[in-house]
Structure formats: structure tokens, C-alpha cells
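Removed: one protein chain of the complex. Kept in place: all other protein chains.
Chain lettering (A, B, C, D and E) follows the sequence in which the chains are written, and residue indices restart at 1 in each chain.
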Amino acid sequence: MNFSVIGLMQAVLVIPLLAAAGVALTGLRPNLREGISLVSGALLFAVVWSLYQSVMAGDRSGWTLLELLPGLTISFRLEPLGILFCLIASSLWMVTVLYSIGYMRGHGESNQTRFYALFAIAIASVGGIALADNLLTLFIFYEVLTLSTYPLVTHAGTDKARRGGRTYLGLLLGTSIVCFLPAIIGTWVVAGTLTFKEGGIFGDDITPVLLSLLLVLFVFGIGKAAVMPFHRWLPAAMVAPTPVSALLHAVAVVKAGVFALVKVGVFIFGLDTLGTLAVTEWLLYLVAFGVLAASLVAMRQNNLKARLAYSTISQLGYISLGVLLATSAGLLGSALHIAMHAFGKITLFFCAGAILVASHKSEISDMRGLGRAMPLTMAAFFIASLSIIGLPPAGGSWSKWYLILGTLEAGQWLLMGVLMLSSLLNIAYLLPIPLKAFFATDSTGSVGAGEAAGIREAPLTSLLAIMITTLMCLLLFFYPQPLYDLARSIG
Amino acid sequence: MLAAAAVALLVVMVMALVRAMLGPTIYDRILAVNVFGTKTVLLIAVVGFLFGRPDFLDIALVYALINFISVIGVLRYFEYSGSRQKGAKP
Amino acid sequence: MLMELYNYWVVILLMMTGFYIVIVQGNLIKKLIGLNLFQTSVFIFYISVGKVAGGTAPIQSAGIDVYSNPLPHVLILTAIVVGISTTALALALVIRIRNAYGTVEEEELQKRDLQC
Amino acid sequence: MMAVLAEWLSVPLLAVGIFLVVSGGVGLLRFPDIFCRMHAAGVTETLASGLILLGLMLLAGWGIAAFKLLLILLFLLITSPTASHALAKAALHGGMKVDPDKKETF
Amino acid sequence: MKHSLSLFFLLALLWLGNSGHYTPLLLAIGVLACLFVMWVAQRMNLVDHESQPLNLGWGIFGYLGWLTAKVVSSNVAVVGHIWRGNGSISPSVARLPLSQSTDMGRVIYANSITLTPGTVAMDMDDGSVVVHALTEAGIQELEQGEMNRRVARLEE
Partner (left out) sequence: MLTHLPVLQVVVPLLAAPACLLLDRARLAWLFALMATTISLVISALLLYQVNQHGTLVYALGGWDAPWGIEYRIDLLAAYVLLVVSGIATLVIAAMGQGIALEIPQERQPVFYVIYLLCLAGLLGIVATGDIFNVFVFLEISSLATYALIAHGQDRRALWASYQYLIVGTIGATFILIGIGFLYSLTGTLNMQDLAQRIPETDSVRTAYTAFAFLVVGICLKLALFPLHLWLPNAYAYAPSLVTAFLAATATKVAVYLLIRVHFSVFGEHFVSSVLPLHNILITLGLIGVFVASLVAIFQTNIKRLFAYSSIAQIGYMIVGIGFGTAVGVQATLLHLFNHALMKGALFMALAAVVYRLGSADISAFRGLGRQMPWTMAAIVIGGLSLIGMPLTVGFVSKWYLVLAAIEADMWPIALLILAGSILAVVYVWRLVETAYFPSGDEPMPEVQGTVASREAPLALLIPTWLLVVVNIYLGIDTRLTVGTSGAVASALLGVGQ
């Protein structure tokens, strides 16, 4: 039994890698190539689902791949938060591939083999990050994720894409090398271990100053969590094709960031230690400021993907905030929001991509009246927006609820206010888009001009993907129990 | 007497050095250096006797050889470079 | 003190002269002359360090008890050979530089490199 | 007896040698141009060297030392004109103003 | 062969004169060294009548004696000019004819001119030699040609 769990964990890493190899080898036969990705996605999801059952049964098996440095291993362990992350990633991989088939072919993108192969490698890195038993392992896969997604961001090869890629790589590698790595090494020097442990690994004899320094380094070093001022890479990466944006915003990259942050908060510092540090308070305010600021910036964006990107920055702030609150409700909210935001945001990006493919429109002001031509897409956009905002009947309402509870538990009234205000802003920058698409007239002044211009829904596979993720947003409102149980058992 | 000889040789060597510095042509300097060299040979021989170490003569002999070769070498260099400068630029 | 260590002063003077020539002269050959002076000053330093008070040249001879230390001489013999090899190589380089550039003046060389 | 005699004999040889060598040095400084200076240098290289080395030979007595001194002397006498000639030729070809085809006095 | 033998004899003399150690081993090494140098000289085509001017005969010693006297007297003359100052000299240049028939003879003549202080052979070709002298008298003395004749006689 134990062996098979470890076998399954290994499969989480191996399946995407094999898929990548398979994709690379079958590059000349697109149907077979995408078939491999889809089958691998399904297989991976099945594996993760089985691991979900094991972890809920209390299994915490682990295994060590090798000893990289004396006393420092590359090890993996079954753990609820990691499985949560794996569930999101594996399910969304499948869906994203489905979506990509329509999008990439519809858009006539080049280098599709490279795209699918690197996507698979990114999923493998997510597996590594999710199952990592120590910071070193996490760090390694974190870097692999950065490097494997860079070519995806620069995919188009245009000047703009190269600039975006530069910002992406520069900020992510930069923060991880200059802050994350010294934080890890510092932790190693101070604590003598890097293995995640419930309640944290630091002894009582360590000065708060040193702990604060480490915390600050971690928070800023995990650049994928896009804590201001290191958020610039997310808007810059908008140049990538929409499926890549989905990968960045929902499936892998930003989720890897906040996941790492939660891991560090819970398993390196421990919520108790975190709560006692004065610097935590400051970081909370900084993050809260980021939440508001990003929302405000999002409102001013006319480009849909840019607006969604700033929305992500703001929503990531919620998750970071939840950890830094250092309360159990906050943690619960954070963990849930990782999932809820993933499904919501991926739907939004899928919709944005669908609109781009079908109507070649990227500016929000051009989308008035588009609802007649693309009713399904716009409906999906509406539901996903509800989830992001935190309104029923969408899954996001649960996570937002627990986050608010977290602020109350910590007695942070001001922060609660910030969260409420930000939710109002969410409404203001998200809901008008579908509403105007359905009810406003377009620029020519006539309702339903889109139909007349020959605009139809996106390709079938893309539409199917959108339907699936939208359904998930709704489903997670009505059946949050599995996720709730999983999140509950963290820490 | 030996000491006087050594001093005299040193004096002449200083004179040669003065001539080497004053020049004015490169040939004056080479001449001076040559004189300095041959006087060095003599000085080594004299000093050998002065200090009771006649084996220094070997050094004097070797030095005479080196001095001669180096002067010829330097002269060849200047003779060639002189005639080349007159010719067309390479 | 000053006179006691006169050999050091001589060495330093020679050394600085050589170093100065290497730095200031733009002519590659003159630079080499400076370099040789610089090296030679060190040779002198070694030999003078090996001097034993009252000792004579370390060539064995009847009736003499006190010799200077012969080891520095041996070492410097090696160093001289090395120095000559260096000079020979450097001169060969200068000849090739002259063939390639048509000059042995540093400034000219830099000018001609910039031209192409 | 012989040794003492030789020692006495060496004194005048060395003395004259010293005088000649210093004279040569003075000439080297005093004469107006390179060619004239070469004549002065010639003094120090021929008779002056010869006398000093002879003086030393007398001091050395019969033996290897004397042989070596003789060798040095021969070597100087053989190389000196060669070096002088090379120098003169180089100076002549190197632009010193002398017209060899016109007997002239400066 | 004659030249080789002469060279070997010369080299051996040099070795013996400079060594001072006459053990069988060192002597053997000396012989080997001389033979080696001879081999090298042979390869460089150096062993001939130019390096071993045996053909000059015994007359050379007579000439050397005369030359020594000449060198002494001209030394005295030049030293006199040195002390008397620049007013006493009259530097002059002249091209003098050569009456030697061989290269060796010309070299001996030119070197003799140079060896005597007060005169320097600056340049020469097949038939003449350019001489620089400290005084006009030096040129005139050479023009009288005693040295020229003596060297030419050596060649016979």
C-alpha cells in the first residue's frame, strides 16, 4: 500500500515528463500530439485523485530521490495542501489542452510542439513543487517552472514578446535568486533543516530580527506570488498566447507562488511564530495596499487581458494576506482561494482568448454588444466573475468568506474593510464587461452587430473547455466539501 | 696599486656612463656602453686579484664574450633599422 | 639604517625605474627594456640577500672558509634563463606585431586597430 | 725572488695602464664627435688593457691565471677592432655626415 | 684535414688552459667536447682557411711584432692629443687603395688600421678602404703604405 502511494507520487512527476517527451517526438502529427497531452492529463488526474483519497485517509508517505548536498535531499511527501495544488493543476491541464486545441489552431500559432512540450514540463514542475518535502526541493522545481514557462511567454517571438519575456524572467529569477535563495540558505544555517514541519522548524532561541529578515526575504523572494512591488512580470507576460496566460494565472505559476508562500508560512515559520513577529503586521499592510492598488489599476485597464492580470495580482494578495493573518480561518480561506481563483480566473482567460480568436477583439470598449454573438462565452464570463468577486452561486464565495473570518479572528478590522472594499472594486471592474456585452449597444450603435459581422462562438474544443471550468465554478459552490476537507487538514 | 687600478677603472666607467647619457647620437651611446663593458672585464680581473680570488678570471672571460656579442647585436639592429627607415615604408 | 640596507635602495631604485619605463614608454621595445630592468633588479636583490658578512663568491677555493650563500645564485641562474626566454618570446612577438601593423608604437597600434 | 721581482715590475705596468685608461676616458668625454671618440676608446682597449692585464699576469705568476689573462687580452685585441669597425660602419651608414670619396678635414 | 687538426689543437689548448683539473674523466670529457664543437663547426662550414689562416705562415709573427710597436706609438700620439685638447686634432676621412689580393689580407689590413688608435676603417670594398683618422698625419702615414705593403707581403 505504502509502496503504491509512493509509486503514484512518482507518477505525478513522471507522467508529464513522459508526455513532454511524447509531444516532442510526435511533433509532426498534431492530432496524436494533442492526444498524448489529453491522455496524460486524464491519467495524471486519476493518479492525483487516488492520492487525494490516500491523503484524506491520513497517509503521509514520503520518499527521497537523492541527497543533493550533505544533509539536504530532494524529497517528496504526501500532504493535503500539495494534493490540493495537484488537483487544480492536473484537472486544469486537461482542460487547457482541450482549450488550446481550438485556440492555437484557430489562431494559427507556430511552434505548437514546443508549446505543448513545455506546458507538460511546467505541469511536472508543479508536481514537484506541490509534493516537495523541503524548501530545497521546492526551490528547484520553482526555478524549473520559471525556465520552462519563459519560452511560452516569449512564444510569439515579436519584440513585445521578447520584452515581456525579459521582464518575466528577470523578475522571477531575480527575486528567487536574490531573496528566495538566501532566505533558504539562511533558514538552513539558522534552523539546521529545510524539511517542512507542522508548526514550523525554528527553535525558540532565534532572534525575532533574524526571523523577520527571513520572512521579508521569503515574501519578496517568492516572486510568483506577485507581491507588490514585484508584480510587474504578470502584466508583462500578457503578450503570451491565452492558454499560456491560463497556465500562468490559474494552473501553475502564480499558484506555485502563493502555494510556496503558504508552505513557508505554515511549515517553516508556523502560524504561531508568524503571529508573534512584528514584521508580519507590516507585511499585512503592504499586501493589503497591494490588493487595493491592483484593483484600482485593473479598473483603468481597457485591454481585457491586462485587466485580468491586475485582477490576479489583487486576488493573489488575498491569498498572501490569508497566510499572514496567521489564523486557521485565514489559512483555510487562502487554501480555498488558491483553488477558487484558479477555476474562476482560468475561465475568464479562456473567455478572453475565445473572444480574441472569434472576434479579434482585445479591448474591453470594443466588446459591447458581443453577448449576442457569443452568448455562451459571455455567460461563462459572468459566472466566473461572480466567483472571483466572491458572490454566490460561485465557489469563490466560500474562500472570501473564510478570509473575512480570518481577519475577524485576528482582530484586523481595517483589513476586513480593505477586503470588503476590494470586493466592491472587483464588482466594478469585472461585472460591467459581460453586462455591457449583453445589454449595451456596440460602437456602431446597434445591438447584435457582432452577429451581422459574422462573429460566432470560439472553436468547439475551446468552448467545451470554458463550459467545464464554468461548471466547476458553480460546482464548487454547491459541493465544496472535498476541497474544504482537504484544506481543513492542512497544518 | 691594484686598488688604484680598480678605482681608475671605476672612474673611466663613470666617464663612459656620462658619455652614454650625453650621447648625443645613438652611436655615441653604443660606443660608451662598449667601453663600459670592456672596462668591466678589466675590473673583474683586477678585483679578482684584489680579493685574492683569481678564479674570477673565468667570469671576466665570459663577460668579455657577452659584451662583444651584445654590442654586435645591438649594432646590427641599428644598422638595419637605419637603412630600412631610409627605404620605402613597408 | 639607510646605509645598512643600501642594497635594498639600489634594488628599489632599479625596480621603480624599470616599472616606470614599462608603464610610460609607448615603444614596445623600450617597454621590454624596462621589463628587463625590472627583472634584473630582483636578481640583484636575490644575490645581495645571499651575501654573508665577510663571505666571498661561492666558488670553492683552497684556504677560504666563508662563502656567500650559493643557493640564490643557483636560483637566479634559473630566473635569468626564464627572463631571457621571456625577452626572446617578447621580441619575436614585437617582430610579428611590426609585420602585422607596421609599427611598434603603442598609440599607433591602438589607432590602427580602431580603424578596422 | 722571481715573484718579488715580478711584483715590482707589475707596478709600473699597472701605473701606465691606469694613466692610459683614464686618458682614454677623458678623450671619450672630450673629443667632438663619434669618430674621434672612437679613437680615444681605442686607447683604452689596446695598450691600456694590455698593460693592465700584463701587470696582472706578472702578479699571477706562471699558471692558469696567467693563461686566462692572456686569453682575455687576445680576445679583447681581436674583438675590439671588429666592434669598432661595426660601430663606425653603422655610424657611417646611419647618417653621420661624412663623405668617404672626398679627402677632407673637419 | 689540416684545418680540422688545427682547430682541434686550438680547442684542446683552450680546454686545458681553462680547466685546471686534469683527471682522466675530465680530460675525456674535454676530448669529447672538442670533437663535438668540431662536428658542429664542420656542419656550419666554418673549418677552412678563413677561420684557420695557416697559409699565412710564420711571417705573421713578424708582422704582429711590428704592429705592436705601431700600436704603442700611436697610443702615445693619441693620448697626447687627448690631453692637448680638441685644438690639436684635425679629423679627416680618406679612401685608400688596397693592394691585397685575398679577403683575409684585406681583413688583416683593415683590422690593423682599426686596432691602431687614431685610425679607423669605416667601410671597404674590393679595391679601397675608407679610413677616418684623428689627424691628417694619420692619413698621410697610411698613404705612405708601409702597413699596406707588409700585409700584402704576408699573403705571398
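Methods note: a contact is a pair of C-beta atoms (placed from the backbone, for glycine too) under 8 Å apart; a residue touches a chain by one contact, two chains touch by 3 or more.
The structure displayed is predicted, hence computed values, not measured ones.
J.: Give me the visible chains that the unshown chain touches, in label order.
T.: Across the whole assembly, the hidden chain touches A, C.
J.: Which residue from C:T17, C:T56 or C:T86 sits in contact with the chain not drawn here?
T.: C:T86
J.: Pick from A:G127, A:P151 or A:G317: which residue touches the chain that isn't shown?
T.: Among A:G127, A:P151 or A:G317, only A:P151 touches the chain that is not shown.
J.: Among A:L28, A:L66 or A:A278, choose the residue that contacts the chain missing from this document, as touch is defined above.
T.: For the chain that is not drawn, the touching residue is A:L66.
J.: In the full complex, which bits of chain C touch the chain not displayed? Write them out.
T.: Answer for chain C: residues 19, 22, 28, 31, 35, 38-39, 42, 45-46, 49, 71-72, 75, 78-79, 82, 85-86, 89-90, 93-94, 96-97, 100-101, 109, 113 touch the chain left out.
J.: Tell me where the left-out chain touches chain A, residue by residue.
T.: 66-70, 139-140, 143-144, 147, 151, 154, 157, 159, 161-162, 165-166, 169-170, 173-174, 177-178, 181-182, 185-186, 188-189, 213
In this text, only the chains that are shown with their structure count from here on.
J.: If you check the contacts of chain C and chain D, which chains show up for both?
T.: Both chain C and chain D are touched by B, going by the contact rule given at the top.
J.: Average the CA atoms of each chain to get its centre, and name the chain whose centre is farthest from that of chain D.
T.: Centroid comparison gives A as the farthest chain from chain D.
J.: Which one of the chains is farthest from chain B, going by Cα centres?
T.: Most remote chain from chain B, centroid-wise, comes out as A.
J.: Looking at mean CA positions, which chain is nearest the middle of everything shown?
T.: C
J.: More contacting C-beta pairs: D-E or B-C?
T.: D-E
J.: Can you check how far apart chain A and chain B are, centre to centre, with Cα atoms defining each centre and the answer in Å?
T.: Measuring from centre to centre gives 86 Å for this pair.
J.: Which integer distance in Å separates the CA centroid of chain B from that of chain E?
T.: 21
J.: Using Cα averages as centroids, what's the distance between chain A and chain C in whole Å?
T.: Centres of chain A and chain C (C-alpha means) sit 69 Å apart.
J.: Which residues of chain B are in contact with two or more other chains?
T.: Counting only residues that touch two or more other chains, chain B contributes 58, 61.
J.: Could you tell me which residues belong to chain E and also touch two or more other chains?
T.: Counting only residues that touch two or more other chains, chain E contributes 18.
J.: Can you name the residues of chain C that touch chain B in the complex?
T.: Going through chain C, the ones touching chain B are 56-57, 59, 61, 64, 102.
J.: Using the touch definition up top, name the residues of chain D that touch chain E in the complex.
T.: 20, 23-24, 26-27, 30-33, 35-36, 38-40, 42-43, 46-48, 64, 67-68, 71, 77, 80-82, 84-85, 88-89, 91-93, 98-106
J.: Can you list the residues on chain E that touch chain D in the complex?
T.: It is residues 14, 17-18, 20, 71-72, 75, 78-79, 81-83, 85-86, 89-95, 110-112, 114-123, 130, 132, 134, 136, 139 of chain E that touch chain D.
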